[in-house]
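Apart from one protein chain that is not included, each protein chain of the complex appears where it belongs.
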Amino acid sequence: MKILTERMEAHRTDSHTIERYEATGGYTALRKGLLELGAEAVAAEVKASNLRGRGGANFPAGVKWGFLAPAKPAYLVVNGDESEPGTFKDRQLLERDPHQLVEGVILSSFALDVHHAFIYIRGEYPKPARRLQDAVDEAYEKGYLGSDILGSGFDLDVTIHLGGGAYICGEESALLNSLEGRRGEPRIKPPFPAIEGLYSKPTIVNNVETLSNVPWIVNNGGVAYARIGPDTSAGTRMISLSGHVENPGNYEIVMGMPWREIIYGLGGGIPGGRELKAWIPGGSSAPWFVPAEHLDVPATIDDTDSNGSMMGSGAIIVMDDSTDMVKAAHRIVRFYSHESCGQCTPCREGTTWLERILYRIVSGQGRHADIELLLDISDGISPGLTWPPLMTTICPLGPSATAPVVSLMQYFRHEVEAMIGDDDG
Amino acid sequence: MADRELVTITIDGVEMQGPAGEVLIKVAEDNGNFIPRFCWHPRMKPVGMCRMCLVEVIGPRGPMLLPSCTTRVTDGMEVDTQSTVVKKAQEGVLEYLLINHPLDCPICDKGGECPLQDHTMAYGPGESRFVEEKRHYEKPIPISELVLLDRERCILCARCTRFSEEISGDPLIEFKDRGNAVQVITFPDEPFASYFSGNTVQICPVGALTATPYRFKARPWDLEAVESVSLVDSVGSKVSVQSSQNSVVRIDGIDNEPTNQGWLSDKDRFIFESIHSDNRLTTPLIKQDGKFVETGWGEALDYVAEKLSDMTGEVVAGLGGANNTNEEAFAFGKFLRTIVVTPHIDAQLDDGLDPHFLVGVTPRAAIPDLETAKTILLWAGDLKEEYPVLYLRVRRAAAELGAKLIVVHPRATGLDDVAAHKIRYRPGRGPDVLRELRGGAEDYAEARSALDEGPVVAIVGRTGLAENPRLAEGVAAFVRDLPGGKILPLARRGNIVGALDMGLAPTLLPGRVSETSAHDLLEAEWGPLPESRALDATGILEGLRDGELEALIMLGVDPVRDHPEPQLARSALESAQLVVAFDHFLSDSTQLADVVLPVEGFAEVEGTVTNIEGRVQKVNRLVPGPGQTRPVWSALDDLARRMGGDLGAPSAAALAKEIERVAPVYHGVTWDALDWGEGREGLLLPIEDGVQHLEYIPVDDGLAPVNARYGLHLGRVLYDDGVRTRMSPSLAALAPEAKVYLNSTDAKVLGLEEGAVATVESAYGSAELPVAIDESLGRTTVYVPANLAATAELGAAVAVVVSKGEAS
Partner (left out) sequence: MKEVVLTAKEATAIEGWSKPSQQRSVEILSRYPDKRSAVMPLLYISMIENGYVTEDGMRQVGLLTGLSPAQVQSVASFYTMYKREPIGDYLVGVCTSISCFLLGADDVLAAIEDESGVPDGESGGDGTFSIEHVECNGACGGAPVVLVNWEMIEGVTPEKARELVRWLRDGRPDVVNTEEMQRLFGGKRAFDWGVKEPVGAILPVPAFGPYGSVGGEAT
């Protein structure tokens, strides 16, 4: 069952063009939504679909839309900042089927009574942004954007905004600050964006993949979407497979297949006849899974959660038995330390301290006391070291840096100890 | 806040109440539970960054760790500030902060009054487990003339950056870089030249920002302090004056809700340097053969007493009193009226407004009315330059509280960025603008309709020194008819309202009463009072020049500098037979005196002062005056005795009691009622219609506009050449270069460009000034900053002639 990638797989060379899009059923949902259903019905279909956000937090889109405060103007902001290590699915959707997103944006704006939508694309994605800009320009030309769209009386403008290189801008409130021309620092919540978002106005933020589903939902009905896959993980979703697998890439799957099937079936197994050592199921901030415990867990949102990790952004990073787990953990922690916005003391100082200790260990300067220290610093950022994490911080970036530390100590403590060896300090 | 509904919450098992929607940290603190914090400041929006104030709030799904500075209280909220999770989080934050914080407390200015130091003792972990190298930055760098930044000590609480952006509106200091590399810094070549920079030093929780004038001056545990009031502008900012070894070393702002809300301008903060200036007068001086000779008080007072006794009272006049306490001003007035027996008294130098208007206009606004105003009409000088603390209050009203601000001024002002409407006009054309605004002329239609939304607070004064004072009254007359219209008249000198209230005006007697109405009543107390018609400041100076008056007594005034017609002031002083000056310094005017008597001043005397809204507050004594300085009242009392009279001024406290008795509007205003302490905000004199003893109803008397080839806007600047500024080395360095400002088209017409020298000629004199281009000025309008040495000769002319200067 393919919803998002059907067109691009069938039409390798031109799935991004408006001609191909229209020739394959594109913008019919728009007509149906604007001219037949009306705004409320479109919103109702999305609600009925049980579509959950694909940006990482899995929040039901329809429910979020319901929170939008009545103040006007309201805004729709599309999160195309895709920066969680391991994730590259939004890039494919942007490059290969930009009109699908544009149509989703128009329908969603219509449902939300929004007249200006913003699409925030990470700065490192000039090509996807360009394809999207072309699509937006074509949509204007065709009268799908601008004023009185399809004679429905509905007006919408779309602005594409390029980021400047900052992972934290994927966090929705940081993204809004960035869009306002500020430092990409997450805001304190509440108020949530739906109440006070862009320019302090009610704002819905949704991920690229989330909104790319909307045309299908409008065409086929929310109920049809909800019937795909397990109840609480409805629909298809994109997963990004990377690391030590034979066939890395993006796959659109119906949730619920066991992890074994993802890694060995879709991924084609571990190259070079090596053994699987561990994998990260939902982007680099997710706690690790190991073959001994998790291969047969079904890949659904709930099952992943109940096993102490998350589906997150759908990025699966596979590590084989040659992997130095301390170095891997260090590499992930280094990322979060580098990407900390710097507001919260525990994140700014704590993640850097974690990074420096791990660096010391991998450079052969580790001390046995470092193991407890690493865990204690993690505990100061994320009290109790539970998952989902408790936080001493404004946003979950800081706590994300503790996941690899905790997983490392949980499954591979002996490797850390071996690396430290006889410390003389 | 007062009318918000109260909710009940429980913190650590103790029930307490607070206003619904208030942040938890504040409610806890108001109820005696102090939650540690770094980034939170009660006068700024919470940002919840430092994470020091985390507490557990018991929610439906168990306890949640939340910052108490951003969490709003709701009824029934249960909070734990002592749980193990909370303790661990606090320890964590402190340990993280100390990772990079140098342990240089013994040499840090903040040592001893540092929340980081204190919190570490109270909540911190034992030893640091950090073995890596600390973050290093270049040691303290000067980020302005007044402020040094030590980035290693900074804990990145964003108090300074938020203050500059949110409160003072000059975002010159900002975060730079990201994550662990974040630092606070200015832009290269753009120093932190804010009039309010000292506030950031005060609110910095560590020693990262320090003030050059205070650096290494004292250790907190050596400091003695009193609460007092700044006399720089007439807002009446509450301050803590701090001394070490009998020397004032620091002034901090204190949060007084109706006035300064904790903030000060740098001028308020650093002008204390003048107290201990080497140029301070410490002995009486008598002029002999054109030169001052040091003498003793006895000799000096005998000399003055003898000279004055030889004159009839009415050839003597008094000027000044606006930089003194009410008690001093009162003694001065009483001395002139009952010992010398002269009516010629003025505390203003013809640069202000009609004294009756200043103290008596109704309906009168108080500063807190700005918090609830819908529309604010500002038709006065540039508040940022003249009333820095009031500027902050208006900025807050417009930027935070949603008031619509209308600024009417000849050129761009510091508040333009938050103004809903800006009306710029050519000096002299004010009456036209008023008429057009009143009538809702097309250009002003939107501003006019904003004024129909009350309550309206109008802040009126003179936009420039040359502006006709009657214009302010015309504006006030218009505002009286607006819905909920109230007027806050502005006069610049520190305690000018107090001085007028003490009767230092030709037509006023103590207590906000007019001479005519209260003459007989006061005679019952004081004995015979002078009968003849009194002269105002300009009249006095002309009288002296023309020989109709013979003697002048000056109390802390510098008419040669401050009177709009400096040449008149100079020749008046030169012509007078006797000039006696009570002062701190030899100024341009006191240089011309025959006798100069050194008196005590700010931080050396006790008394009261009255701010522009009519709020009476207490000032206190902390240090003795230098050398032979003595209080004004004591010198006057002594002088009176030598003249065979009795001033009845044995102490400031006794004078205060007499004021309370004889000055009607001051009935009930006692030192006891004014003494500072928790919740003491000073006493606001009755300001409603009819309650006060003088009611002045302004009329718009239809002034004719003035036409001239080039209109002159002579506006004041904060760091002018006033004597106290000049005697405060840190401030003196900040005085701007005098320039003549023109728009580029005019400059082109005159063949001038930026930096070229122009000659500016007025009816009084001329000046050669470099040209600066200012596009906010209309055509044929020039702006010249007043009271700088180079512009002094121009006087308060409305019209000038501008031409290419000799040098260009």
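In this document, chain identifiers A and B correspond to the written order of the chains, with residue numbering beginning at 1 in each.
Definition applied: a residue touches a chain if its C-beta (ideal position, glycine included) is under 8 Å from a C-beta of that chain, and two chains touch if they have at least 3 such contacts.
All figures in this text were calculated on a predicted structure; none of them were measured in a lab.
Across A:204, A:234 or A:328, the residue that sits in touch with the chain not pictured is A:328. Within the whole complex, the absent chain has one touching residue among A:22, A:124, A:302 or A:376, and that is A:124. Of the options A:88, A:225, A:289 or A:412, the residue whose C-beta touches the omitted chain is A:88.
Of the candidate positions B:190, B:255 or B:646, contact with the hidden chain is made by B:190.
Among the residues A:339, A:355 or A:379, only A:339 touches the chain that is left out of the figure. Seen across the whole complex, the unshown chain contacts chain B at 165, 170-178, 185-190, 775. Contacts to the hidden chain, counted on chain A, fall at residues 8, 12-16, 73, 82-88, 90-92, 95-96, 116, 122-127, 129-131, 133, 157, 159-167, 178-184, 199, 240-244, 248-250, 280, 284, 315, 317, 319, 323, 327-328, 331-332, 335, 338-339, 341.
We take it that only the chains that are shown with their structure count from here on.
One finds 54 Å separating the Cα centroids of chain A and chain B. Considering their complex, residues 166, 183, 188, 337-346, 348-353, 356-357, 360, 369, 373, 377, 379-381, 383-384, 390-394 of chain A touch chain B. Those residues of chain B that touch chain A in the complex are listed here as 46-52, 54, 65, 67, 70, 85, 88-89, 91-93, 95-97, 99-100, 129-130, 132, 155-156, 175, 177-182.
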